[in-house]
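First the structure, which I've put down as structure tokens, then a few questions once you've had a look.
One protein chain omitted, others in place.
Letters A, B and C mark the chains as written, and numbering starts fresh at 1 in each.
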Amino acid sequence: MCTAVTYQTKDFYMGRTLDYEFSYGDEVTITPRGYGFVLRHPHRNLQENVFQTKYAIIGMAHVAGAYPLYYDAINEKGLGMAGLNFVGNAVYQEEKEGKDNITQFEFIPWILGNCATLEEAKTLLSRINLTKTPFSEGLPTSPLHWIIADETGAITVESMSDGLHIYDNPVGALTNNPPFEQQMFQLNNYMHLSPKQPTNQFSDELSLHTYSRGMGALGLPGDLSSMSRFVRVAFTKMHAVSGDSEKESVSQFFHILGSVDQQRGCCEVADGKYEITLYTSCCNASKGIYYYTTYENHQITAVHMHRENLDGKDLIRYPLITGEQILEQN
Amino acid sequence: MCTAVTYQTKDFYMGRTLDYEFSYGDEVTITPRGYGFVLRHPHRNLQENVFQTKYAIIGMAHVAGAYPLYYDAINEKGLGMAGLNFVGNAVYQEEKEGKDNITQFEFIPWILGNCATLEEAKTLLSRINLTKTPFSEGLPTSPLHWIIADETGAITVESMSDGLHIYDNPVGALTNNPPFEQQMFQLNNYMHLSPKQPTNQFSDELSLHTYSRGMGALGLPGDLSSMSRFVRVAFTKMHAVSGDSEKESVSQFFHILGSVDQQRGCCEVADGKYEITLYTSCCNASKGIYYYTTYENHQITAVHMHRENLDGKDLIRYPLITGEQILEQN
Amino acid sequence: MCTAVTYQTKDFYMGRTLDYEFSYGDEVTITPRGYGFVLRHPHRNLQENVFQTKYAIIGMAHVAGAYPLYYDAINEKGLGMAGLNFVGNAVYQEEKEGKDNITQFEFIPWILGNCATLEEAKTLLSRINLTKTPFSEGLPTSPLHWIIADETGAITVESMSDGLHIYDNPVGALTNNPPFEQQMFQLNNYMHLSPKQPTNQFSDELSLHTYSRGMGALGLPGDLSSMSRFVRVAFTKMHAVSGDSEKESVSQFFHILGSVDQQRGCCEVADGKYEITLYTSCCNASKGIYYYTTYENHQITAVHMHRENLDGKDLIRYPLITGEQILEQN
Partner (left out) sequence: MCTAVTYQTKDFYMGRTLDYEFSYGDEVTITPRGYGFVLRHPHRNLQENVFQTKYAIIGMAHVAGAYPLYYDAINEKGLGMAGLNFVGNAVYQEEKEGKDNITQFEFIPWILGNCATLEEAKTLLSRINLTKTPFSEGLPTSPLHWIIADETGAITVESMSDGLHIYDNPVGALTNNPPFEQQMFQLNNYMHLSPKQPTNQFSDELSLHTYSRGMGALGLPGDLSSMSRFVRVAFTKMHAVSGDSEKESVSQFFHILGSVDQQRGCCEVADGKYEITLYTSCCNASKGIYYYTTYENHQITAVHMHRENLDGKDLIRYPLITGEQILEQN
């Protein structure tokens, strides 16, 4: 399915894998400041239900017409957000009066277009009502939950049958099912895992030994289910060590998400159909740079928000570089 | 420590990760045909104990003087070989009369320089005696075991206290401890793992469900110990699916070895010292191309053996490109 | 902590282990019909807040004065109930008007004294409010949750910070934390476990084999934590096979709960203090027989409700036979 994670060195980074068996056709997409989004539901404070982005946004999107359907993005202020599959648990609401009625596909531009910080996002969330209105017949509502983060922390947003949940996310990670609270609870079962070698607590009378390096994390799950990916990426991220230069940070970030890479063949979703990590992203939220790799291209590609005119009228779109870019050394 | 694996599409591929807390300074090194190696032990059929390579070799080596100390390599005939740490189990022999007395660091050039096929390698192995003579005081004997492979199959070679063992390696994978037979045996405990979703065998009376994709491999170990890496890379490789073009094959190969990538921070070998995947290699053994990535460079770099003069006198050496090569899309 | 389970052959059985580091002094206790319980909270329909048991009850209790503080019990109609530790999750309520305000220690006699069936219990539960009033200063409120069952099924009752939850319990098992819904969810991760041997799904190309019987349940947790006990006893119970005679049923029941026996030494709760299975019970709810073993007595002891005068005035109490009753065959 997908995994999102945050990482802090000198700058604040956030990114995700998108795992699926086919791509909708995605592009790195910049939404400039002042870009108008027409909301599907009437909004008491907005003329003609149009809100205009205060902040420019860069992220991965399927662009439908002139509408960027973002999977994950950051804005120029350093706030980031990603939507991840939440099949069977996401339940959106009917329109409610007195609330900001935001349909699921509007959620990312609504938050990133309006909020400079996680704090501001929380305020906006306090009056939100997430609705089920689909983008179009061909693009039905996606069952999602979200991670929203800046350098001060991260939260998880889940709209379920019992209402909207907003959780602190101290790990700075999100995968898919089960709901976030259960994922967090599950970490208790792994509290003994460590990057250091284990000591013999089994018996003083037996001369057990560590026959390999790396035995301190025996018990860490290695499969591709969403619960196992959550535990694994949490362990990897919480222990990640890197220099704080841009290249070292970005490199380490891709190693962290590499721990939950879905290899073609290991997750068969139908006969001969395999879910793979279609792309992996890493945003420098502090500097507005969107890095990505694709399944067939290990080289990291970068798109810099601030190299574009952020006060333009139109979306700025970069099709993904998807073929393996091999450097020929001779 | 390390993981080696083979992969067959249209061509035959072989490669490995090298995991350690520091690098000795490694280079992609081509040994031309006819290059002379002075054996440390007298050899009945060789004048002045010098053997000359019949076949050119390309691989990763620490070059000491003009001597390529290969970690892993292929030759121009499509035979490949890699040495992996085997600490606590590798026991080399004293010189024995009537045998080919080959010291540990000579083993890779001896096999790849002399043999065109795995079959020929087996013949040569039938009269080998692996000795403990170190390269120099500063470069003591490494405790290793080896995988040797071509498109017909793979074998594992282990010199232990009870003598030399040569095993068929039907997985085409090798990590470190415990000895190979035990690694293979361990796979029996994971025979139920599958890329397909599990079915409910727990109870007909309970409506259990697969709440996530990828649950068929629940139980696959996710830590960095050598036994867990063996199981994980075996599962990933045995199920790997890719196109058979060069780029697709190479890309998939790096995804397979990505499943055992050692992230900095997750394997602490001393206070603040971390074992990481220093480099990952993928050789197209059929075409003589050595691909590699380094921990700090996700882009794949290639060195082509056949673009060089393989009948030259000297080693041809390519220092590694180690910094992150980011493609700037704007 | 504790494990409860139900079992159906010709008759309906229910029982539990009680795991702790010391005993409060427990006795098999029969409460006769018409025994008066003074409720701690006023009740609109009861004179002087006294309710009289319609049905006689047999179970394990700490008797304080003339008050049976039941841990687990059945009534003469075949309804059973057990309270199990639920530390950190049990939250009882303040008294509420319009409800049956029942304090925690009154809950078992309230249900078993009033209800002939699970269906009736559900009706009574629909107007219950579980309160925190302690029995006495020396016997503070226990944080518990409950399983209630008869031959038609089982439910779990949990009073938490977000209110009272009543769940169907299709497994007919209960341990401790986390809350029941999470325990049930966890079973999804074990759906592939089977009493039958696994088949090789790892790879067609590897000749893996089942080197031992019983490999179909590899992955079943073996530790004493409450989540692991839940999974283990669920697996054992769902697959349990026995004859349906009284002796065969009872014997099998003790084998089922034996799978979660806590051995002295394996769960250290303070220096040199160990939680053990103080007693294990098995009630034939259909016939009113209470069977038990204690940690130090493997022989099964039985107390038959219907061998007593169930219309008497006083509690009938049997101190436990706790020493090992060894049959000397010569």
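Just so it is clear, a contact is a pair of C-beta atoms (placed from the backbone, for glycine too) under 8 Å apart; a residue touches a chain by one contact, two chains touch by 3 or more.
Fair warning: this is a prediction, and the values are worked out from it, not measured in the lab.
Displayed chains that the missing chain touches over the full complex: A, B, C (touch as defined at the top).
Screening C:Val250, C:Ala285 or C:Leu310 for touch with the missing chain picks out C:Val250. Per the touch definition above, the residue from C:Asn49, C:Thr141 or C:Ser242 contacting the chain not shown is C:Ser242.
Checked against the full complex, the one of C:Val91, C:Leu139, C:Met215 or C:Leu315 touching the unshown chain is C:Met215.
Within the complete assembly, residues 178, 182, 185, 189, 227 of chain B touch the chain that is not shown.
By the touch rule set out above, chain C reaches the unshown chain at residues 1, 28, 88, 176-178, 193, 195-196, 211-228, 231-232, 235-236, 239-242, 247-248, 250-252, 254-256, 258-259, 261-269, 274-275, 291, 293, 295-304, 307-308, 318, 321, 323-330. Think of the hidden chain as still there; on chain A it touches residues 170-171, 185, 187-194, 196, 198-203, 205-211, 215-216, 218-219, 234-235, 238-239.
What we mean here is this: only the chains that are shown with their structure count from here on.
Relative to the centroid of all protein Cα atoms, the closest per-chain Cα centroid is that of A. Interface note: chain B and chain C, two copies of one sequence, contact each other through mostly matching residue numbers (shared numbers exceed half of all numbers used). Among the other chains, the CA centroid farthest from that of chain C is the one of B. The rotation that brings the Cα trace of chain A onto that of chain C spans 180°, given to the nearest 5. Centre-to-centre, using mean CA coordinates, chain A is 35 Å away from chain B.
If you average the Cα atoms of chain A and of chain C, the two centres end up 44 Å apart.
The geometric centre of chain B is 56 Å away from that of chain C, both derived from CA atoms. Among all residues of chain A, those that touch two or more other chains are 178, 227.
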